[in-house]
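Below is one structure, written out as structure tokens, with a few remarks after it.
One chain of protein is taken out of this complex; the other chains stay put.
Chain naming follows the written order as A, B and C, and within any one chain the residues start at number 1.
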Amino acid sequence: MKTVKLTIDNKEIEVDSSLTVMQAANSVGIKIPNLCYDERLDIFGACRMCVVEIEGSKKLQTSCSTKVRDGMVVHTKTEKVIQARREILRLLLDNHPNDCLTCEKAGDCLLQDYAYEYDVKFRNHTGKIRDRYIDDSNPFYVYDAQKCILCGLCVRVCSRLQVTGAIDFVNRGFDTIIGTPFNDGLINSDCVSCGNCVSVCPTGALMPKSKEKFRTWEVEKVKTTCTFCGVGCQINLLTKDDKVVGVEPVKNAVNEGLLCVKGKFSFNFINHPDRLNAPLLKEDGVFKEISWDRAYEIIKEKVDKYMAENGPDSFAGLSSARCTNEENYLFQKLFRAVLKTNNIDHCARL
Amino acid sequence: MEYTFDLEKNKDKLTEYKDFLKMIKATNGALMPALQKAQELFNYLPKEVLKIVSEELRIPLAEIYGVATFYAQFSFIPKGENQISVCLGTACYVKGAQAILEEFEKELGIKQGETTSDLKFSINEARCLGDCSKAPVVMINSTLFPLVKKKDVKKILEDLR
Amino acid sequence: MDKNRLISIKEEKRAKIIENLLQNDLIELVEDKVVLKGDYYKNQLRIALRNCDIINPFDIEEYIAFDGYLALHNVLTNLSQREVVDIMKNSLLRGRGGAGFPTGKKWEEAFTFDADQKYIICNADEGDPGAFMDRSILEKDPHSVLEGMAIGGYAIGANKGFIYVRAEYPQAVKTLKHAIEEAKTLGLLGKDIFKSGFDFDIELRLGSGAFVCGEGTALIESIEGHRGMPRPKLQRTAHVGLWGKPTIINNVETFANVAPIILNGAEWFRSIGTEKSPGTKVFSLVGKIENAGLVEVPMGTKLRDIVFDIGGGCQNNKEYKAVQTGGPSGGCIPKEYLDVAVDFESLASIGSIMGSGGMVVMDENTCMMDIAKYFLEFSVDESCGKCIPCREGTRRMYEILELITEGKAQMSDLEELENLAHVVSDTSLCGLGQTAPNPVITTLKYYKDEYIAHIVDKKCPAKSCKPLITYTISDKCIGCTLCKKNCPVDAIQGELKVKHSIDIEKCIKCGSCYEVCPVKPVKAVEIY
Partner (left out) sequence: MTNSISEIKHNDTIFVIGSNTTETHPVIGAFIKQAVKSGAKLIVADPREIELTKFADVHLQLKPGTNIALINGMMNVIIENKLYDEEYIRKNCENFDELVRLVKNYPPKRSAEICGVDEDLIIKAALIYANSPNAGIYYTMGVTQHTTGTHAVMSLSNLALLCGNIGKENAGINPLRGQNNVQGASDMGATPAELTGYQKIFHKESLEKFERAWGTKLSDKVGATITEMFNLIEEDEIKFLYIMGENPVVSDPDTNHVISALKKVDFLVVQDIFFTETCEYADLVLPAVSFAQKDGTFTNTERRVQRVRKAVKENGLAKPDWQIIMEIMNTLGYDKKYSNPQEIMEEISFLTPQYSGITYEKIDDNGIQWPCKDKDDMGTKFLHKDKISRGKGLFMPVEYVKSRETPDENYPFILTTGRILYHYHTRTMTGREEGLNDIVNSSYIEINEETANRMNIENGDKVRVKSRRGEIITKAKVVDTIDRDVVFMPFHFTDGQANYLTNTFVDEIAKIPELKVSAVNIEKLDKEEDYV
């Protein structure tokens, strides 16, 4: 590995020569704002928010697409840089609905965060704003072109990572939107509803259709493992008032921030009214709620009876590929150590 | 105006087109030639045809649509028999091309980018046809009309009708 | 094909062609050189256009008759790749597409970069409105481009070339197709050219109406079959270009210069033009000019010489106001800079650019705000929409110019316009965005008083912005009724032989009355 020495914001650092200025800055905790960067994707260079000043070059340079060089002197927060970022944000706000009060994305919106950080406000103007175009044909999420900043993350995640290619930029220039073929809507496209586009959208342009209303600052995040297949994707469950209200992918070695439709959107079963809430005993063909103590008592009665009359091998247990390791372990231990039988199996074969 | 693509009527063209696709499918970057050929054959890019392109070239339909909407020469409604391109390049512009475009629009009752309902004419503005010394110029199909004046428009159209 | 055959074709054909041209009085011979006849050509020096209007572009033998493919032969049989690169470097030929990057240096980048496949691309997506240099070369002398590309291909180690040509140039496409076929038939393209072991093929790819594809990386995207959205320059295209392979892109005029440089040497080339910008440059001189057309002159020629000596000044004896060079990326050059030398550095120093060679002449009736608006509208239309400053910023700039030309702007808008111009230029992704504000920046620099007139006085000094002008009829009116008859909205009243008047409420400011007014020398219809 070749390394180079450079200075960023008066900090001398030594980094791998293959890094970009943005990566180098990041590696020493200097955050550079950006709206279109994702380390999993090729550099896109569209948002221009990551501009920095590099001594020796007249123009501002985008730090995402500039490789580090030996002796480089980089400034990430000069007046010129900040002014440029403010103008970019101003241009975005000029073409963005002023509805942060009620926008679901509020609090989790990069545009909002940067507008706040750089102190840029909405202003009145008589110019054109993007035409209204909403695609709400997908059961899980909705696209609102007016909130879209065309960072292209959704398009690139769909085509490069999910490799479905259901959406793309449509039209050109100011009229560009993110769309499906012939604007027939996501539901009529190749879209597989994985929601990976939703997960990367920095603004409220691609939003899940939530059953619950919640503000991002109200939710807690708990990292866990998805339950829908053997891939074991890592997810954060978003909870509010003891309810799961959303799921976001975790970028790690297993799923690299990707999910499928089930992992991303099928969480409503957790709080579903059909859930079993108490032990049920069938008496005369009808199920009645009983207490746990009663349930254990019945089990003990039955076990004692069959053990005495029929011996250990009259017991059998089906364990579950959906339960945890600890539970599977205990289940087989129950049969082997307590009921003294090896009649234990699970559904690995189905 | 809605146009439906008549599969029966276009059967021969479709066969020709599919043969063309087979021929180019192995070349790198086949999409642009594929779209250009479709535009040439069908006078526009019908959805049905783009789906064939998607299958043959293994390119997602969304990507094809994205490309097709990027380039000004592709259209999603049929172009007229006579495609009128009014040059609005700088030389033509400073010599009054805008008024000529408006005259065509007035005479045909359509806006630029549109096609008359009898599919006879469509108007497009062009970005410099490269005949600046003869400005203002108009190109109809592949015929160039140099030094066009507003009052010539009627006559030009009459000759084509 | 071999050298003898080239020479025998030349000997057989050349004299005949010249004889024929002389008979038709189209050329004259100056020190044995063929020169097109007429004053217009007198002050020109034609290298890139050397064969234009002289040879038949559909007959490869006519190209060979004027030393065609001799340079390629020389390169393939006598020179190493390194030697070719060195000749190009020594010649100091700079890219004629606009940016002026040294061609030899570019080639060297690709030549020294190891790869299993390399490409050479001819950028024939000439899109600047008001420029048609490349079109002429493609239509009138296609082999000069093919030969230049083959030489470039050999130099960098590419055996595949693409010509990306505008679909708006059907004649050029036709000529090129024919030329490629002819060259293949004679073995001047294809396998083992001149038995040198060098293979080279050229494929035509058509643009489809996107100006931005003139930008190198957008052009590559387009050939690959994508939306023509420029790529960030993390790596040079000379290293990672078309399909990820080292790629050289030069424009038509640049390639047309290659063969003469090989034949006559780098020294010869450097003896023409200026020290930093050797050679000639082709311009398309258009707009309100007496003699419109293509002009090829040595670099460093004074603007005045081009506009007045060759172009004959403005039409109808109007006063020269400005010349716009470099299209939407360029700037306006006012009267006081008519003596500027036309080369890369000098033009840049006054805020314009060489660009690809468009030169649009404006006279006293051209409103510079309107021109700025025209170019901004062009940029808005042609912005690919990828990066924020260009997509959003050009639109806002256009809107302010709209306000200005409608008399609805305030001085604060002007500040905002200036502000936007700098941000868009500073932060846009590609050349299109970076240079889109140039028409505004230069007009702000040289014509600020006109801006102020529009904003403060609500007047258009050039009498061109419709909302800011009024038509009236003066006492000079002879009552001929011509204007009344021609008014499309019946805004003119008056009897025969009685002074007419215009109803300002009805008037749509179409200018018909002014055009038809027969009163001389000063028309009776007046514009304020």
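Keep in mind that, in the parts below, a residue touches a chain if its C-beta (ideal position, glycine included) is under 8 Å from a C-beta of that chain, and two chains touch if they have at least 3 such contacts.
These numbers come from a predicted model, not from an experiment.
Peer 1: Would you list the chains present here that the left-out chain is in contact with?
Peer 2: Across all of the complex, the chain we cannot see touches A.
Peer 1: Quick one: which of A:110, A:206 or A:233 touches the chain that's been left out?
Peer 2: The missing chain is touched by A:233.
Peer 1: For chain A, which residues reach the chain that was dropped from this view?
Peer 2: 139-140, 160-163, 192-194, 209, 220, 222-234, 237, 239, 242-244, 252-256, 258-262, 265-272, 274-282, 287, 291-292, 295-300, 302-303, 306, 309-310, 312-350
The definition used in the following text is that only the chains that are shown with their structure count from here on.
Peer 1: Suppose each chain is reduced to the average of its Cα coordinates; what separation in Å results between chain A and chain B?
Peer 2: So the centre of chain A lies 43 Å away from the centre of chain B.
Peer 1: Using the touch rule from the top of the page, what residues of chain A touch 2 or more other chains?
Peer 2: 168-169, 171-172
Peer 1: Out of chain B, which residues touch more than one other chain, so two or more?
Peer 2: 59, 63, 66, 70
Peer 1: Considering only the defined contacts, which chain B positions touch chain A in the complex?
Peer 2: Residues 47, 50, 59-66, 69-70, 76.
Peer 1: Taking the touch rule as given, give the residues of chain B at its contact with chain C in the complex, in rising order.
Peer 2: Interface residues on the chain B side: 28-33, 35-36, 59, 63, 66-67, 70-74, 85, 88-91, 93-95, 99, 126-133, 135, 142.
Peer 1: Which residues of chain A touch chain C in their complex?
Peer 2: Within the complex, chain A touches chain C at residues 20, 43-48, 51, 59-60, 62, 64-67, 83-84, 87-88, 91-92, 94-95, 125-128, 149-150, 152, 168-169, 171-176.
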